[in-house]
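Have a look at this one.
All protein chains of the complex are present and in place, except for one that has been dropped.
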Amino acid sequence: MLEQLRKKAKELLKNKEVEVIIGYQKSNNNSFTTPCFIESEDGVDRLTWDEHCVYNLSLYLKEVKGKVGIVAKGCDVKSIVALMQENQIDRDRIKIIALECQAQVDQEGQILEKCRTCQVHIPGMYDELVRSKTSPSKIESKESDKEYSVLEELEAKSTPERWQFWQRQFEKCIRCYACRQVCPLCYCSECISEKTAPQWILPSPSLKGNTTWNIVRAFHLAGRCIDCGECERVCPVNIPLRRLNKKMEKEIQTMFNYVPGLDSKKKPPLVDFRVDDPQEFIR
Amino acid sequence: MKRLLKKEELNRLLLGLMKEYDVIAPIDEEGLILFRPVTKVEQVLWDYPNSLKPVKEFFLPPREVLFQFKRGKVQPANLSLKKRVIWGVRPCDARSLLLLDKVFLDSTQDVYYREKRKSTLLVGLSCNHPEKSCFCTSFASGPHHKEGMDLLIADLEEGIFLLESNSPEGEQLLKGRGKEVNKIDEKIRTKIKEKTERKIERKLKPSQFLERLTNGFDSSYWEKASRQCISCGICRYLCPTCHCFDIADEEGERVRFWDGCSFRNFTKMTSGENPRFGKRERFKQWYYHKFGYFKENHGVFLCVGCGRCLRNCPVKIDFSEVLQQLPAQAQTPAREG
Amino acid sequence: MARIGVFVCHCGTNISATVDVKKVAEIAKGFPGVKFATDYRYMCSEPGQDLIQKMVKEHNLTRIVVAACSPSLHEKTFRTCTQNAGLNPYFFEMANIREQCSWVHDDREEATLKAIDIVKLATAKVGKNNPLQTTFIPVEKKVLIIGGGISGIQAAIDVAFNGFKAVIVEREPSIGGRMAMFDKTFPTLDCAACILTPKMVEVNQSDLIKLYTYSEVEEVSGYVGNFKVKIRRKARLVDENKCNGCGTCWQRCPVRLPSEFDMNLGKRKAIYVPFPQAVPNVPVIDQKHCLYINKKKCGICKKVCPFEAIDYEQEDEVIEEQFGAIIVATGFTMFDHSIYGEYGYGKYKNVTTGLHFERMLNSSGPTGGKIVRPSDGKEAKKVVFIQCVGSRDEARGMPYCSRLCCMYTAKQALLLKEHNPEAEAYVFYIDIRAAGKNYEEFVERVQDEYGATYLRGRVSKIFQRNGRLMVRGCDTLSGTQIEIDADLVVLATALIARPDAIKLAQMLHIPYDQNRLFTEAHPKLAPVETVTTGVFLTGACQSPKDIPDTVATASAASVKACGLLSHEKLPIDPQIARVDVEICSGCLACKEVCPFGAIEKEEIVDRVTQQKRWVAKVAPSLCNGCGACNTACRPGAIDLDGFTEEQIFGQIESLTADKGNER
Amino acid sequence: MENIYLPHSAIVKEIISETADIKTFRLTFEDERLQKSFTYLAGQFVEFSVYGVGEAPFCLASSPTRPGQIECTIKKMGKVTQAIHDLEVGDQVGIRGPYGNGFPLKELRGKNLVLVGGGIGLAPLRSLIQNVLDKRDEYGDVLIIYGAKSTEELVYQKELEEWENSPRVKMVLTVDPGGEDQKWQGEIGFVPTILEKVNPSPDNRMLITCGPPIMIRYVLLGATGEMGYRPQQIITTLEMKMKCGLGKCGRCNIGRVYICKDGPVFTYQQLKDLGNEF
Partner (left out) sequence: MNDNRSVKEKNLELKPSPEKVKIAAFLCKWCSYAGADLAGGSRKKYPPNVIVIRTSCSARTNPLFVWKSLEKGLDGVLVSGCHPGECHYSEGNYHTRRNFAVFRKLLEYIGIEPERFHMSWVSAAEGDKWAQVVKEVVKTVESAGPNTYFSKKKEDNA
């Protein structure tokens, strides 16, 4: 697969279809895989592809100007679709080199939770597709592979227990905003957390400020988050952020039968409505 | 003064400290290694790489109430603090406090910081298994340095520890404990010291940093180096020497809390002007402040080589690489990246 | 900080009865920014408003809070008063301590505490009000009148008389509505056609009034002064311009069908005019029953028509026009009394309704004016009238009185005697409602001169006994059970709203009540207006009305509409949305949720990066100020004046000031 | 040991509204001892606190040579300035400072001065002008060039006349093109162009300029261009976001210096040595 990727990348650069390609590379002396920006043909050899390419490169699309090539997994493509839905990128300046991806692993080599329930091993949208020759080795499925099993444990708890659990988590937050900066859908030039008139969110990492910040973030991603899992990966204090977004995803799917990142023509759920939307909770 | 103690003697020392002081030590909290107040010896971790959050958090806390105001009256927060001991500080963190002292204890003393420094004893633990990302040796420090500590514990393996005091209070703690240290112990200790220092392969040559930075200011190198950065606050917050903070009024209190020059509104003026609007300028500011301006003003780099920034960067930027590959002379733009 | 003046109103005793207004004013002095607080018996009165203007000068106040009734009553009054005091009219807030406090609580202590909170809320909000300037929009000088009955016709005539253009949209092939079906009208016994037809002709001949008959309103958008309305002109299959109504076609048409206009007592053809004096006098082809349309046979009407006016291929046509104001005159329909099994409707042919009787009375009606029994066509001697069929019947969800059935039943009893002196009229009633001018005298005359027997009581059952229709009821005055063998029974069924009233209300965004009757802006102060500025109500669609009231409301509505149109341009509410382009990142979520399409994409050059980027732009004339965009906008780049984030925030903070987060 | 973050409470004695969105606040410290002992230099600034809202730095517009109240001229821009503009006479605020280095009076002594101000930039210069006028003979002649966007935005209108008729002081007022109204007799044009038009000779003269960054940039270019001023002869203030005022919070760090501690007043030469971040 790697040679195909490099060949395609070289082609794109050669006939000037793109000015830069955002991809993955092994950083030279240590074993880390990191994002990279290739601008010349012979730089293409730095491109790599393995199960450590966890980064969602679509977060760079808004900053990098001009014609851009991007190496993308299935989940990354979903976030590109979501960005198109919200007029943040125009499709024809982007060339997507999509890769069939079985699963990515975390630092300890465990398969990421999101990959267990992934339905886009073959990405939904692309300009070039790189398929893997070998038949995909079946990941041994665990019973916890049902789509929203990650939520069951917390949903089973009582309300006060849930409040204790989340207060415990939000207390750890140091407000480094890595969860916001890494998220491709958090593209606002001035985030609501920076607003002083009115001050929606207390700026210091107090319990009250942290709780409000995490609630605002979860609500602002409701119906938009495509579960690339980056926020949870980068959180230095290991707050289970994915569980917040996954809960929103689950509720929106059950109520409005909408899954984000699949159709760039569709209106995101919270700016759309149907006359027969559920309203059993309204007196 | 140097003494040799067995493990249980060390534990007894720790227990004694717990009676007299508030003891803060590294514990494992849901997989995170953090310094937390401890009451039981078992809680304390012994073999751990380094804590996630540096001990800076006990002197320049993530959030600190400067004063409260009620009905127009200003009530400063009470500064006096029960005497405490931070156990298990790594040499790099201890040294970082000395650097912070240069900022907070200069001519205009920061009262909050000073009270905390005065009422805290530092009992360090030297490193025998440094991380791949550690490079304290490149910045006038080392796995066994006792700079900035009151007492340093060196683990000679097989349950024997060589304790060396580095301040009168340290000596006070050590008096009448354990055995004399003889030549062989000294030799074992220096052998272990050199062995660990050799383990640190990541070597930097900081000498040319200042010069390369000064004339590389406008180089297009920074455009390439900063591209990968997502401007979050992790490297700034987890760095033991980064000391920038913000002040705001929150519900009846004026609070000071950590801030980072990586954020766009760090230098955004109310008029909308922002000298460091772009990601490139904000990325550069970290390097120039730590290895340029601080060096020029205080003659020492604002870095202790603890490696936290390398370990925790979400996009794995290796900042030591960024510095190593700093071009000697000014770069002409758009060279192959 | 703004210098706020708080004025707490007693409203006579409406507020001061349960709220300690003195204490509220006293405590209001302590709220942030309040420089002056007082209480007064009638703030909305002349001296009350003078008090405000005097205090503004004396204490150079910059913001006004009046704690009194609901803003829907006097917000306008006090805004003008604030303006006259030299301040921006939007530096004013109303604290509703009457409808939402003094009237709904009886514990004086709690009511006072709540009033204090409400006033605190208002002072917090007013402190953050921005000075808003009203902006103006051009007005389309044309009125849309939905419904061509007497109310629509009268409204059109009055609008034209004022020199403005009017367009009547009537669903039936001809205007005239219900009144065209009547024979005589009470109390003067004028012939309905004689007073209606001239008005219909006047409407048809006026060059300021355009008629769209056999048409319906399909879609309404825009707002006062600029309504964009789509009208569907259903295909008549007859070309209006060519046909002069000579009638050859409907004489030769072979298909005979029951005529709805004659309540199915008479017949009409497949190509027909509902009634002789129809305006426009142009027939329409009933596509369901026309032989040519269904089976491609016949086609006689096309052959015989001297002016080739018949056009089987004619299609529905949807036209769009601009209007400055809309008058709703859609009238009423009759209550479906078949649910009263005891009256045997459907089982017995001779049980009919008032409208049937009216058609029989009418000389151009199906029976040529003779009152007969629909079962066998014989003359009806004994006629029993039953009042309140459907009206005043809580169990059937019809609590209201239809107001005019007593009168037209009395008229019908009188005319029965006139047509056939030997006939006997019996009227079962609960209470006679004859409150209009000369109404009571009219009913007295029917009873004395014309000998109609009025029986106070309800009818329990109508049944057949050996070929005779028996009406059993009681007469509570004499306390006896009565049975009358009647030739004919006439039920005075209730007047109810049109079945599609809700669809129209939603199209026009006007509220309606549980009886599906359109709700007026205020029963006493604004009976012909609705809360949606520019939309007016007349006639029975608002509540059952007889012809005198209908004509009165029609003239009232047209004056109101013309009042709007007489302005060169109309002030629009400045409480609309504003975009802060510094913060907007161009995701256009606001554009998606805007019901009025008031937000468009705009490319600007960023002040700092000098690069082009997309932002949202609000069209002030289209924005109605709903604020849906504020919620959809994540970074809070769009704000709605009048209900800004800061204002609502300030209110929440003032509400929770004593909740301990102010350590 | 004095807590550097603790504001001293002061009372607003008088509020003069200069323009639609600029007001001058006259303050005195609540405790008399501090009121007497509080000394400062022209060009220094204080951190102005409105409790519950926040804190922001403002230069002292009054001069140390005129003891009594201290004055700050503040333009309504953001949350804190909005709250300040809402203050009433008699309200209590917090003041800490003075911070910053202030104008180098020693170097200015005996020299002719040209003061170039733009909009609210005249506030720090006013402190210097009053200082110079109170010790008139220690300085050469004084030329004041002051401009604003429009006539309504000129501050200290009363004092401008007073300065004009004080000894050996020449005053040139200007408004940006389009900002003039009928009654305006002064110049029309941007401040840097007017400066080049008046073209004061650089010998034995120091140029001090404060105002919006764009204006300062053109004034510096113009002055060191054909007007022949050497960078050491030009003094300006640098506008940066400041929080602590004591070089701790890292916000105002440019090059080796902290604007709040080592500035905000710099000679153009110093700025040049700072490297081109500026």
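Every chain is named by a letter (A, B, C and D) in the order it is written, and numbering of its residues begins at 1.
Everything below uses one rule, namely that contacts are C-beta pairs under 8 Å (C-beta built on N, C-alpha and C of every residue); 3 or more make two chains touch, one makes a residue touch a chain.
Since we're looking at a predicted model, the values are computed, not measured.
Summary of contacts with the chain left out: across C:Asp106, C:Glu418 or C:Asp500, the touching residue is C:Asp106.
Residue D:Val50 is the one among D:Val50, D:Leu108 or D:Val169 that touches the chain not shown.
Set against the missing chain, the residues A:Ser132, A:Thr212 or A:Asn238 yield one that touches it, A:Thr212. One chain is missing from the display, and on chain A it is touched by residues 154-155, 159-167, 200, 206-208, 211-212, 215-216, 218-219, 222-223, 244, 247-248, 251-252, 255-256, 269-275, 277-279, 281-283. Residue-level contact of chain C with the missing chain is found at 1, 23, 26-27, 29-30, 32-33, 70-72, 96, 98-101, 103-107, 110-114, 116-118, 121, 124, 502, 505-506, 509, 511-514, 519, 531-532, 575, 593, 595-596, 624-628, 630-632, 640, 642-643, 645, 648-649, 651-662.
Convention: only the chains that are shown with their structure count from here on.
If each chain is reduced to the average of its C-alpha atoms, the one that sits nearest the average of all protein C-alpha atoms is A.
With chains reduced to the mean position of their C-alpha atoms, the one farthest from chain D is C. With centres set at the average Cα position, the gap from chain B to chain D is 40 Å. Averaging Cα coordinates per chain places chain B and chain C 75 Å apart.
Shared interface positions of chain D, i.e. residues touching 2 or more other chains, are given as 54, 78.
In chain C, the residues that touch at least two other chains are 582. For chain D in complex with chain B, the touching residues are 1-7, 9, 49, 51-56, 77-78, 81, 92, 94, 213, 239-241, 243-244, 246-251, 253-256, 275-278.
Taken together, the chain C residues at the contact with chain A in this complex read 582-583, 585-589, 592-593, 601, 611, 614, 632, 634-637, 645-646, 649-650. Those residues of chain B that touch chain D in the complex are listed here as 66-67, 69, 72, 74, 76, 103-104, 106, 108-112, 114, 214, 217-218, 243-249, 252, 254, 256, 259, 261, 266-271, 273, 275, 281, 285, 289, 292-293, 296-297.
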